[in-house]
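A single protein chain has been omitted from the complex, and every remaining protein chain is retained in its original position.
Labels run A and B following the written order; every chain starts at residue 1.
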Amino acid sequence: MATIFNEMDGSGSTPRAPYAQVAEWLKTLSRADVDRALKEAEAIFRRQGITFAVYGDDEAAERLIPFDIIPRIFAAAEWRKLSAGIEQRVRALNAFIHDLYHRQEILRAGRIPHEYIIQNEAFVPEMVGVMPARGVYAHIIGIDIVRVAANEFYVLEDNCRTPSGVSYMLEDREAMMYLFPELFAQHRVAPVENYPAMLRQTLESVAPAGCDNDPTVVLLTPGIHNSAFFEHAFLADEMGVELCEGGDLFVDGGYLYMRTTQAPKRVDVVYRRIDDAYLDPLTFRPDSALGVPGIFDVYRAGRVTLVNAPGTGIADDKSIYTYIPEVIEFYTGEKPLLKNVPTWRCSDPKQLAYVLDHLPELVVKEVHGSGGYGMLVGPTSTKKEIEAFRARLKARPKNYIAQPTLALSAVPTFTKSGVAPRHVDLRPFVLSGDKVRITPGGLTRVALKKGSLVVNSSQGGGTKDTWVLED
Amino acid sequence: MLGRTAASLYWMSRYMERAENMARLLEVGYRISLMPGAIEGHRDEWRSTLQSCACDHGYNQKHEEIATAKVIDFLIFDEDNPSSIRSCIKTARNNGRAVRTALTRDVWESINATWNELAQVKPSSMTADRLPVFLEWVKQRVMSFRGALLGTMLRNDTYHFSQLGNFIERADNTARILDVKYFILLPKATDVGSDIDMQQWAQILRSVSGHRSYRWFYRDSHYRPWLISEFLILREEMPRSLLFSYGWINRALAGLANHYGQSYDCHQQARDTYDRLKGSNMEDIFQSGLHEFLQDFMANNARLSYSVGRTYNFP
């Protein structure tokens, strides 16, 4: 594997500029200081109920995501470059989704084989012809980005359905400001705390055309047993909107309402954190008890806005991922500013053969799947694990793609044996409504196990506060 | 406010109140099991404890015989028992979690910390010597919750719904405790009870933390069944009495009527109950039957709960 880029040390012995003060600060911290801070941070998170549930893990039904106190830092110039690439990608993704549900020019032009779209589970035929307010489909996108060198970034995947994690970004910032106000004061860190306000502005900006100038926004959650429920409650609270479950909403006379202690109240915008399949038993899974019967018809008729639109998953499907650079060129006429990770499609026999020959050095991912459960990280797997995965891959090659094992950048992190570099990724959150809004930074996830490249919280990953320094 | 939010606030408070009541009943039951007496006597006591918290049916389905350890486990830890302390706190906390945004941070942290600590307590660790400390802890935690609620919540519909739940539950608990033992409170030819009677009367008072306040209030060193009944039903000075509870229920409902600018049937229902209690005396109650009175009261109380739910669109 190539050399690992250490974001603090770079290649030399002196810290890179954005980390200069943090490097000094680290020298002044005693182990006791760190332990105290970690303990305090944990108490803060625990009290707030910042937990996540791991499915199929009954014992620890609610866990804290570990938080590391050393921030991950970007210089202003680095961030400008990144955010230009992010904005370009997000605009292209929305144009792509619009096209797939209308004329399908990109298929007619032969850029993507049409069966990849038409037969894709994430393609929602019911969305054909739907033109949402302002033409925006994916209002909230999380783009997972990894870094391998000072100037080399790759997009690992796009999350166009219901990306989560933004509450950790906000809480990590709160915790850092509370724990280390002086360190904070020494830097000019771009604020992230207006994210909920920006989210609300975005949601209000996509209210249906017929709505008066004070739209009612709600957040629709599957309920307290959902792994991201804390985030749902947190965002509803921060935005000052009702946190609804499916049973709180109903359709009457062609409009959507919420059941209140008084008269029903009309709802204009639904920020839904439930999957497409569960949204409306009349249109999607008939056994869904989480959704609202008829909500899709109201949406179809333009009387409520669903955020994100149903069917946006087609743009972040792992089998479509490899086409995104072409998608960007097709809709923007520009070269992509942010690169994709080179990817082998296992559906192609030639590419599959290569993948099977190089399993120990590749990362193989399931096309449909999330949370890092159905993946193989070649270099850190045992022979037995690789062989077991090989069998699965051979049985259903269409289900997998493979990528080289990237030397993810590392950031100093507190471990049991002191400060040590650990691999990180970055998920910036991008809002699209009346305009595109990008929070400076995003959520940095860190693989806490030595050498591990899996940053998912369900697999023992933690988080860090992410700083974008202002000029 | 969402109807479901109102329902969650209501049930959150009801379950916290129920947890406290359960701790009290267990304290009394445990006390008796320490006293000299035949095993058979303890069994009877546990049986009436189970009845007092309406857990007898659930217990009998699960266990064949009444044994101290089993009863304690059933009433504290058993997840199959919706009224066990663990279930109560869990349900209260889940309701609180669902309406996290409607609670102040203090209320949420209080209820969340209670659950987090309780979740760590292993049933096997609940030895006889640890039980009193544990029960004391439960009461303290519920009081801390109530304190946070009283001290930090805005006096709007959020507050009123949670108060409503609190006192409808309390009224039910007190009525049930009385009803399980109503026969020992019936007037007899002589007002002087046997030792057994004295012990039973004391237990009733202890179940509502009223054994000391009774003495202060009546300035009487003897427990008299007539007065005990009066104390728990008709005295507004006694914070767990039916009249006291209905005073608060009416205040909460008036708060809602004021907040929403409209009153409904449930307001009238609650006022009627209050007025009936206020205009009663023990003589009339005994005359027409204490048991019947309490049964009637509990049915009305349940009807009020249902009616509140319908009025304010609980799911």
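The rule we apply is simple: a contact is a pair of C-beta atoms (placed from the backbone, for glycine too) under 8 Å apart; a residue touches a chain by one contact, two chains touch by 3 or more.
Criterion: contacts and distances are computed from a predicted model.
A chain of this complex does not appear here, and its UniProt-recorded name among "Transglutaminase family protein", "ABC-2 family transporter protein", "Ethanolamine ammonia-lyase small subunit" or "Menaquinol oxidoreductase" is "Transglutaminase family protein". Although one chain is omitted from the display, it touches the following shown chains in the full assembly: A.
Screening A:Ala301, A:Ala353 or A:Ala388 against the full complex identifies A:Ala301 as the residue touching the chain left out.
Checked against the full complex, the one of A:Glu115, A:Glu182, A:Asp214 or A:Asp471 touching the unshown chain is A:Glu115. The chain not shown here is touched by just one of A:Lys39, A:His102 or A:Arg188, and that residue is A:His102. Note that of A:Ala20, A:Ala43, A:Ala109 or A:Val128, the residue touching the chain absent from this view is A:Val128. Touch with the hidden chain on the side of subunit A covers residues 101-104, 107, 114-115, 117-119, 123, 125-130, 250-254, 281-282, 293-294, 297-298, 300-303.
In the analysis below, only the chains that are shown with their structure count from here on.
A straight line joining the Cα centres of subunit A and subunit B is 47 Å long. Looking at the complex, you find that subunit A touches subunit B at residues 46-49, 223-224, 229, 233, 236-237, 242-245, 247-248, 258-262. Of all the residues in subunit B, the ones that touch subunit A in their complex are 1-6, 94, 97-101, 108-109, 112-113, 116, 157, 260, 312-313, 315.
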